[in-house]
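Missing here is one protein chain; the remaining ones are kept as they sit in the complex.
Chains: A, B and C, in written order; residue numbering restarts at 1 for each.
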Amino acid sequence: MTTDEERIRRSFTMQAFMSTLRAELTSVVQGGVEIRLPFLPDLTQQNGYLHAGAITAVLDSACGYAALTLAADDKEVLTVELKMNLLAPAAGEVFAVRAQVKRAGRTLTVCTADAFAISDGKRDSGCNHAGNHHGCAGKPAK
Amino acid sequence: MTTDEERIRRSFTMQAFMSTLRAELTSVVQGGVEIRLPFLPDLTQQNGYLHAGAITAVLDSACGYAALTLAADDKEVLTVELKMNLLAPAAGEVFAVRAQVKRAGRTLTVCTADAFAISDGKRDSGCNHAGNHHGCAGKPAK
Amino acid sequence: MTTDEERIRRSFTMQAFMSTLRAELTSVVQGGVEIRLPFLPDLTQQNGYLHAGAITAVLDSACGYAALTLAADDKEVLTVELKMNLLAPAAGEVFAVRAQVKRAGRTLTVCTADAFAISDGKRDSGCNHAGNHHGCAGKPAK
Partner (left out) sequence: MTTDEERIRRSFTMQAFMSTLRAELTSVVQGGVEIRLPFLPDLTQQNGYLHAGAITAVLDSACGYAALTLAADDKEVLTVELKMNLLAPAAGEVFAVRAQVKRAGRTLTVCTADAFAISDGKRDSGCNHAGNHHGCAGKPAK
């Protein structure tokens, strides 16, 4: 594990909310991360689908950590805005959220992320895209 | 309690994720709702602030229920997109999220919401606005 | 006219695109501006309504100048992101766009704006809200 990956993983462990969601950080590369979120009954909305807020929270963390992979060692990342399009109801056993940096700037970093459902170990094709998240701008703290 | 309020409260009770967040539906009027979210350690990010995803989830539910107050009895509401601006770090004991309908349409309803922190029973002035959520469009299910 | 208003008006005059749209800066106050855009055939889309892009451009300038009213004298404002909800087809003789600062920050300023149609000198009620623009974040240049 590189120093960068260690730093990301250490920070992720400190996000108590990710643990409340039982989200796992499954991949860290330069400019991108993957987080997985299990489908669990206590994360659902009134129709039994995953609550949009649960998947949005994971997309937000994923974008933040993607930005952090490219930030200087003494910097932190805070979300200043996020935009989420919900493309289809989120049905599946596990959701994989993949975020990547679109542009890394001095004060703002723009990331995009996609979420999709995984069933039986395979990426579901068709209508299972759970979301599509854009514009998570990270602002390095001083 | 009116039939409408009953319907909203019943649906809210069925959102298991709101219960996981320990959010409470504190007000329902025609075209608007208020939900409160306590500051709790298991909802935080790495710096000890409320995770943006937790407050976004509440804003999303608040917008959805604001839209539902104006929807026909046989309709449901699903979020199709949301936009969140995080105006300042969310510090406080309790967060109140107030959503209202901006425009109720036949297929799309646009809502806005604001979140602010409450300490010692008073709305904090100054920098404590936790968020500002726009464009939660609800699409009535068939 | 205050120095601030002069500065805004001078900058507006230099936005050649506003002149191409025949937009007029009709009001400047601390934290807010109004710009008016006439309905003109060369600003329309294929159905004869005002093109969403024309009104979005005006909303963007309006948000930028609202932010500039609160910026230090040696700063400029650049849009980093914008979000627009189109609430109803834009029909009217003139469109008034009112922008105001939601939060002025050190590096980011968040503004909101509304557009509405004016006919016979009166604000149209009902379906004529042309738009609803959020999150135009200005970033002071150095």
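Please note the rule applied: a residue touches a chain if its C-beta (ideal position, glycine included) is under 8 Å from a C-beta of that chain, and two chains touch if they have at least 3 such contacts.
The structure presented is a predicted model; accordingly, all values stated were derived computationally and were not measured.
Q: If the hidden chain were put back, which of C:L82, C:A104 or C:I118 would touch it?
A: In the complete complex, the chain left out is touched by residue C:L82.
Q: Give me the chain A residues in contact with the hidden chain, please.
A: Residues 83, 85, 87-88, 102-103, 105, 110, 112, 129, 132, 134-135, 137 of chain A touch the chain absent from view.
Q: On chain B, what residues meet the omitted chain?
A: Residues 80-81, 83, 107-108, 135, 137, 139 of chain B touch the chain that is not shown.
Q: So that we can see where the missing chain sits, which residues of chain C does it touch?
A: Considering the whole complex, chain C reaches the absent chain at 11-12, 14-20, 41-47, 51-54, 56-58, 60-61, 76, 78-86, 89.
Simple rule for what comes next: only the chains that are shown with their structure count from here on.
Q: Does the chain B and chain C pair touch with the same residues on each side or with different residues, judged by whether over half of the numbers are shared?
A: Both copies touch with mostly the same residues.
Q: Quick one: report the Å distance separating chain A from chain C, using the average Cα coordinate of each chain.
A: The mean C-alpha positions of chain A and chain C differ by 34 Å.
Q: Could you give the separation in Å between the centres of chain B and chain C, each centre being the mean of its C-alpha atoms?
A: A distance of 28 Å separates the two centres.
Q: Where in chain C do residues touch two or more of the other chains?
A: If we look for residues of chain C contacting two or more partner chains, we find 83, 135, 137.
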